[in-house]
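Heads up, one of the protein chains got dropped from this complex, but the rest are sitting where they should.
Letters A, B and C name the chains as they come in the text, with residue numbers starting at 1 for each one.
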Amino acid sequence: MNFCSDNVTGVAPEIMQALVAANQGAAMPYGDDTLTQALSHKFQDIFGTNLTMFPVATGSAANALALSVLTPSYGAVYCHPSAHINVDECGAPELFTGGAKLVLVPGEEGKITPENLTQVLESAGAGVVHHVQPAVLSITQATEAGTIYQLEEIQALSKIAKTHNLYVHMDGARFANALVSLGCSPAAMTWQAGVDVLSFGATKNGAMAAEAVLFFNQKLSKTFPFHRKRGGHLFSKMRFLSAQLVAYLEDDLWLKNARHANQMATRLGQGLQGLPGVKILLSVEANEIFVEFAPAILQALQSAGFKFYIFDGKQLVRLVTAFNTLPSDVEKFIKVAIAAS
Amino acid sequence: MNFCSDNVTGVAPEIMQALVAANQGAAMPYGDDTLTQALSHKFQDIFGTNLTMFPVATGSAANALALSVLTPSYGAVYCHPSAHINVDECGAPELFTGGAKLVLVPGEEGKITPENLTQVLESAGAGVVHHVQPAVLSITQATEAGTIYQLEEIQALSKIAKTHNLYVHMDGARFANALVSLGCSPAAMTWQAGVDVLSFGATKNGAMAAEAVLFFNQKLSKTFPFHRKRGGHLFSKMRFLSAQLVAYLEDDLWLKNARHANQMATRLGQGLQGLPGVKILLSVEANEIFVEFAPAILQALQSAGFKFYIFDGKQLVRLVTAFNTLPSDVEKFIKVAIAAS
Amino acid sequence: MNFCSDNVTGVAPEIMQALVAANQGAAMPYGDDTLTQALSHKFQDIFGTNLTMFPVATGSAANALALSVLTPSYGAVYCHPSAHINVDECGAPELFTGGAKLVLVPGEEGKITPENLTQVLESAGAGVVHHVQPAVLSITQATEAGTIYQLEEIQALSKIAKTHNLYVHMDGARFANALVSLGCSPAAMTWQAGVDVLSFGATKNGAMAAEAVLFFNQKLSKTFPFHRKRGGHLFSKMRFLSAQLVAYLEDDLWLKNARHANQMATRLGQGLQGLPGVKILLSVEANEIFVEFAPAILQALQSAGFKFYIFDGKQLVRLVTAFNTLPSDVEKFIKVAIAAS
Partner (left out) sequence: MNFCSDNVTGVAPEIMQALVAANQGAAMPYGDDTLTQALSHKFQDIFGTNLTMFPVATGSAANALALSVLTPSYGAVYCHPSAHINVDECGAPELFTGGAKLVLVPGEEGKITPENLTQVLESAGAGVVHHVQPAVLSITQATEAGTIYQLEEIQALSKIAKTHNLYVHMDGARFANALVSLGCSPAAMTWQAGVDVLSFGATKNGAMAAEAVLFFNQKLSKTFPFHRKRGGHLFSKMRFLSAQLVAYLEDDLWLKNARHANQMATRLGQGLQGLPGVKILLSVEANEIFVEFAPAILQALQSAGFKFYIFDGKQLVRLVTAFNTLPSDVEKFIKVAIAAS
């Protein structure tokens, strides 16, 4: 009954079991353990390429630490105004980069457009000492608006970025939701499309607290360990981060979880679509829906015990589904909305 | 058989059970959950005072975030040369404080002496614009040398610190080991002795990854939440940090674990004391022993499968015991040493 | 013949004389000299209030250091997209504030509108840990577009800022040009209108390299000296900064210089107004004009030896007049434009 966020959920049972299983005997700390090694191989298999990976515990840490090695302190990071790094991390990127600037590139439905990116970069003043220097493009997949960049869109943005000597970072806090939505390979959505570094999310999709930073461009990863340690993000008992991620990737759990979350959102969207007093504002492509409800409907839903965030003190509601959202809760939600509309 | 560190251990069974138990239903994120509330009350009970507490996942995070609200960027943090914040955090305090300076105050057996502190502070140049400004005293309890500050020592250092308008921070990564060694109350070892902020450690003593920053001086805590978030250290599924700490404090698990670890170290010390070719270098007061072994003994121990860190490419060995160190391993260790000596 | 910027000019003769005169005997360093004391009194007289002032050498230093004491590292500074602090300081505010975020508030002709400011602040998320926290409003007077905020506009913006607990900073790199344009008192344009801290510019209006940060809200100034020193901006031979500023303020030199610069711009504007192939884009209110020239006119002006910056590889030209712009150069400029139009 809680549609506030995918972070209100607990831990997927397979992952909790893996934590229990990992708790056998001693293991050398800081990643010098067999689970972390296994995880590294797992990621390489899944992405079909050599890569360097670093488990961390939060999405903000993954993003900010990734950016810390991609931009100098006098650099510019280009992102969408709604990007998590811009809105929801209380300045973590600025802290970890030593004060780099996030430069905003707008676009509909949470997505940067190639036209806007080109325009911003062409007037960025690369090489001119008065201006922060173009360094990174950061895109979010799935976006904060619950939408998905198509492969051609990622490729187009990466191409522009490379032309202007930018690195490309992808914030994949909801990477799995995007992947199953597109139905493509992890490789296609990342390094084959020009992504250098990925913040690979798991927490929102069933982990307890586990993400990973993946460097497809491995030379960029050299100084990352020092930034991670310096940020207080190197876990001594690392095996318990790695155990979560191994279990997450095992037997396609991550894809299964994401598919379920997306299906629940799709069903919610279908059920609410066209109801009087209900307006779906953005395409439903992953596991989020943004809806405007008439006051009566809103009240009915809250009275029925449903929880969700309401933005701007208005009727704008965000509904987020998750790996363990009950189909019966979704059906009940729709039923209440219909009754009140 | 692994005496490398208390961070090679797994998770205490009671804490693992608590994690499993916490995984029921949805919970609001970022600490707005019942377990986190319960933890706050628990800490207040145990320390016998009002306090504000913030769970985090690593000791470096606890220390660096605590310091981030105690010193301005142009401030000085006084600590022992061997302090974890000085040696083992790759500059985390400098990052989180915006570049404050750690000023080293020496002393035997890992402990700052009142004389040395006074001397350093009197020539610190408080108020003079050319110099970094005295801001914080940070002491480590138990110390990195495995020794313990007596209550009078903490009180004396705090008094000097207060006289010079410093805040007092305690790095308590091994807080429980120190507490049971002194046999005093948590209050006596902290706020009653002048400590303003405590990094309360649990990871080394049986948690998976959980520490807490405790503000006895509550007004200092106001901006902490922003620093924690900005550092990427605010966990969305906070209940799983809090669950660890609640279980850690429940039924005196933390004290029981620490007592066991200390006893194992004491027994090791007793067993090795006076053996030819064995030199115990520092007082054994908590769960660490620093020993010089003759080469033959060192080799015998390694051949028998014991693991430990050897410093300086020499015979200096650090042995760390933990909540789950087997008495039989300790006895075997002693036996091998005796046989080789 | 050089209209590129008011920083291509040399030093006003009165100021150069003052430097020569200041070079007598020894003087205690770092501001402990009689000229710096005299300057402080001078500023208090001119602004008709108690204030604390700090000479520095560059406008970027003045702005960034002012901001360093007005916002925490997790704070937000609201400014116009064209603000010097946002565009032309290569991230100096981010460096000196420890990574605060500049949040952009748009408006026509280089000016933030009260409506836009209100809207941005109302969705800023004050008190919410995920978001950077509203801290400062920074306005530029005269603006980067060569326009002037009217007193009522400053008052209105300050009022909104105060309502949201923001401090108000004014970037007055061209303060004198704005002041003579409005014809009001320095007090009216600053502290009486709600400004807490002013970056008072002199370099562009005849000094060699001298600005001052003025705190009307004196309690905010307490930690400034440490930030200035730490930034490498505390001059040992401070008397030579102060000498420039004393001479600048003496006998209304600053107002005389600014009046001349503004008159030259006004004359340029009048002379170009309405010519075919000439389009004046923004109101001419201080000492800058933004003009679009037809290619033939542009070429004629350049052939005649006039220098100016052309933006965007197009025909958009910025003309800046200064304290020593020759009326004959202005007339010649107009003449060449007329001949080519």
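The rule we apply is simple: a contact is a pair of C-beta atoms (placed from the backbone, for glycine too) under 8 Å apart; a residue touches a chain by one contact, two chains touch by 3 or more.
Quick caveat: nothing in here was measured; it's all calculated off a predicted structure.
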Across C:F47, C:F226, C:Y248 or C:F323, the one contacting the chain not displayed is C:F226
Any idea which of C:S185, C:S236 or C:S303 touches the chain not displayed? C:S236
Among listed residues C:P29, C:G127 or C:G274, the absent chain is touched only by C:P29
Of B:P13, B:G48, B:G99 or B:G277, the residue touching the omitted chain is B:G99
Hidden partner chain, touching residue among A:Q37, A:T163 or A:T223: A:T223
Where subunit A meets the chain that is not shown, the residues are 30, 72-74, 98, 129-130, 133, 223, 225-230, 234
Need a quick check: the contact residues on subunit B for the chain that isn't drawn. 73-74, 87-91, 94-95, 97-102, 104, 123, 129-132, 312
Touch rule applied to subunit C and the missing chain gives residues 1-2, 4-5, 7-11, 16, 19-20, 22-29, 56-65, 89-92, 95-96, 203-204, 208-209, 226, 229-237, 240-241
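As a convention for this text, only the chains that are shown with their structure count from here on.
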Which chains touch each other through the most C-beta pairs? A-B
Using C-alpha centroids, which chain lies at the maximum separation from subunit B? C
Taking each chain's centre as the mean of its CA atoms, subunit B sits from subunit C at a distance in Å of 51
Could you tell me the distance, in whole angstrom, between the mean C-alpha positions of subunit A and subunit B? 34
What are the residues of subunit B that contact at least two other chains? 226, 229-230, 234
